[in-house]
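Note that one protein chain of the assembly has been removed; the remaining protein chains are unaltered in position.
When the chains are written out, they are named A, B and C in that same order, and each has its own residue count from 1.
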Amino acid sequence: MDYHIKELMACRLSRELLDGEAVGVGANFPIARAATLLAYYQHGPNIKVTMGAFRVNLENADQAMNMAFFSDFRPVRWAESAMNFSTQMYSFHKLDTFFISGIQIDAHGNTNLIGIRRDDGSFKFRGPGSIGTTTLAAVARRYYIIAEHHNPRVFVEQCNVVSAMGFGDGTPGLREELNLPGAGPKLCVTPLGIFDFTPDTHRMRLHSLHPGITLNQVNENTGFRVEIPDNIIETDPPTARELKTLRSRVDPNGELR
Amino acid sequence: MDYHIKELMACRLSRELLDGEAVGVGANFPIARAATLLAYYQHGPNIKVTMGAFRVNLENADQAMNMAFFSDFRPVRWAESAMNFSTQMYSFHKLDTFFISGIQIDAHGNTNLIGIRRDDGSFKFRGPGSIGTTTLAAVARRYYIIAEHHNPRVFVEQCNVVSAMGFGDGTPGLREELNLPGAGPKLCVTPLGIFDFTPDTHRMRLHSLHPGITLNQVNENTGFRVEIPDNIIETDPPTARELKTLRSRVDPNGELR
Amino acid sequence: MKRTNVIADESAALDVITDGMTIALGGFITAQHATGLIRGLARRRVKDLTVIGSVSSSLEVDFLISCGCIKKLVTAYVGAESAAPMGPFFKQAAENDSIQIWECDEIIIMAMLQATMAGIPFYPVRGGLGTDLPQLNPDLVPFKDPIRNENLLAVPAMKIDVALTHASIADCYGNVQYDGNPYADEMIQKAADQTITSVEKIVPPEFIRRDPFKTVYTADMVVRMPFGAHPFSSQGAYIEDTAHLNEYVMAAYMATKGDDVSWETYRKRYIDEPEDHLSYLEQVGVKSLLSLHEY
Partner (left out) sequence: MKRTNVIADESAALDVITDGMTIALGGFITAQHATGLIRGLARRRVKDLTVIGSVSSSLEVDFLISCGCIKKLVTAYVGAESAAPMGPFFKQAAENDSIQIWECDEIIIMAMLQATMAGIPFYPVRGGLGTDLPQLNPDLVPFKDPIRNENLLAVPAMKIDVALTHASIADCYGNVQYDGNPYADEMIQKAADQTITSVEKIVPPEFIRRDPFKTVYTADMVVRMPFGAHPFSSQGAYIEDTAHLNEYVMAAYMATKGDDVSWETYRKRYIDEPEDHLSYLEQVGVKSLLSLHEY
């Protein structure tokens, strides 16, 4: 069956989400939104789905809508509650998971949304800002890094600025030492493959290659040495059922294609 | 003109409140409520009046109602907003004033709502608890102590337990040293007179005697040495206009009589 | 797969709460307590509870004390204002040292809830410095703030197993709305690991979705309990039953003075013998219940 790589990424991620989990998704993050909605329709009717600041019930929604803006009011049609920033922003440690991206992603799962500095500390390149990621990465039970582009500019040995801590410099037990309640990044999902982190020094390790992708492609496109396991497996491609739900209910406008 | 002593206390207190001030009043505290409503009707249309958790507009209310219970729902008829505990309980430092009472009130304006202990620390007499007074006394810009009964059991040299700090042991600058933002108790209002605090060691000092009350009565009924100024003035009795508003709009059921 | 329906019956809800747990009660003084559920705990004589009493609490805490349910009490007040300056059994227990009291005021208890719901070890407050609270409650720790070096009091977070709240309506997915003031219930719910909410009425999800901004939180378990706050008020539904409050206070007061007769009668009739909330309401009677209108 034919599919786009972003569809594969969304399907693969959706299998990570368990029924009943509280999942945070920002706006303008189509792969994360699709993964969450797909999990909700496929196996997670109790997944706590949010669209913008609304918790929604999409049971009877034939089609979800795109969220070009977090504050789009129109999901109110499915909303059963709305996030009260004055009390709820403090409860992010109750999130089971969320998704993060970065202008840089490093070998230990740290991410950078702030920018790249010159030696004198001034910004050569300024990014958009941390949004909620600094805290979420510290407190959410686990999270997933999503990279829409896999290249050596994004995948660097060490982020120039760390705006959200993954595993720091990889020192065993560092998150516990800093009293960060969350377990940190679980996987990194890119157009080339799925990566996890070694249990000891938390270095990024290939978990599976997407169909048709070679180990060479991964090595060439990563700005650091990726840990390679003995057995390299292939990412399970989307099933027919997944693709059908994805295209009919989750992403009818083909944002992922 | 004939009036009850509690009416005098309410009228005298009402003159302390300025237009536009934010005033906190608990339930079941008739003198404080009457003073606030009277000030609102007499000279303070912008006084922020609350009834229970409601901020009310009583402009067109012929008669206010008694508040036997803080959570009485019926003032909703006049409410323009309701206190959101999850965000507003933190803003008590924005209160201009509130009213406090105690099972003990001491020479330095400290109050006790917790109880009286034996030497071994156990409670001989347990009071109702601090409610919101511990924090309010620390942070409200100023406050007033109201005693419905003036006797040596209530007025003691030193509270057995301090649940709300007035001026501690009277050390000059103690509140500033503890970084308490509020100025502390301004007056103590009792059935015998009005008391303020000396500027240096913050000891309770007679400010005025109610009509017909003697200095002797004050001394006999106070469990500590009250500071006495050179000139003892008489408390201004309620005016005819005050009494009329009080009896017709504020306290039509005569709770204060 | 279907989304889970969280409506539970009374006894299933009560089964959640076991000896030794820490529970937080919603409502405020004489309003909006989950009295029906709390009465169930008293009837079952659940033991050794740490009870966080609604910021300022009322006689629901008092009868829990009388029934021997409370080991440690966290509250700023126990009473019923004009109907009773203090809970009689609370007073007695405090004077006998038969319960531990975590001394605080309302803002300190809210600070504890805020720290707990935010997942931080403590929340800093100003109130309490210069008072005897830190001596009475060694959990309150004076410290200097790391930025301006000011004096503050650190109020620690607490692990809360279950929140018990009472609201106006909820749907089968646990979305809870109030016709009145939720007081501190939102914080209480967010601070607790699990929330059980009794409601006046269960409504279809479509009714909740008419105004999603009114949803205060999502409960883990919802129990239908009309008049569930009685003898306290449930805003938008009924006012306090002052006669019943007085009956309670008189009986409890006499018991603390050594005369148990009225209290035994009260306890049997209203707490022990009714097998559930509806049987309790039967004891109160339709005429009493329907006299508690608000106009």
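The definition used in the following text is that contacts are C-beta pairs under 8 Å (C-beta built on N, C-alpha and C of every residue); 3 or more make two chains touch, one makes a residue touch a chain.
Because the structure is predicted, anything quoted here is derived from the model rather than measured.
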Among A:51, A:146, A:162 or A:246, the residue in touch with the chain that has been omitted: A:162
Among C:26, C:88, C:180 or C:274, the residue in touch with the chain that has been omitted: C:180
Of the residues A:17, A:136 or A:194, I need the one that contacts the missing chain. A:136
Absent-chain interface residues of subunit B come out as 19-20, 43-46, 54-55, 57, 59, 76, 78-82, 84, 87-88, 90-91, 93-94, 139, 181
Hidden partner sits against subunit C at residues 119-126, 141, 143, 145-148, 150, 152, 154, 156, 178, 180-181, 213
For the chain that got dropped from the picture, name the residues of subunit A it touches. 27-28, 53, 68-74, 76, 82-83, 85-86, 89-90, 92-93, 110, 114-115, 122-139, 161-165, 168, 174-175, 177-181
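One rule holds in what follows: only the chains that are shown with their structure count from here on.
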By the document's touch definition, which label belongs to this structure's chain graph: line, ring, star, complete, or other? complete
Suppose each chain is reduced to the average of its Cα coordinates; what separation in Å results between subunit B and subunit C? 29
Subunit A to subunit C, mean C-alpha position gap in Å, rounds to 40
Please set out, as single numbers or ranges, the residues of subunit B touching at least two other chains. 86
At least two partner chains per residue is the criterion; list those residues in subunit C. 186-187
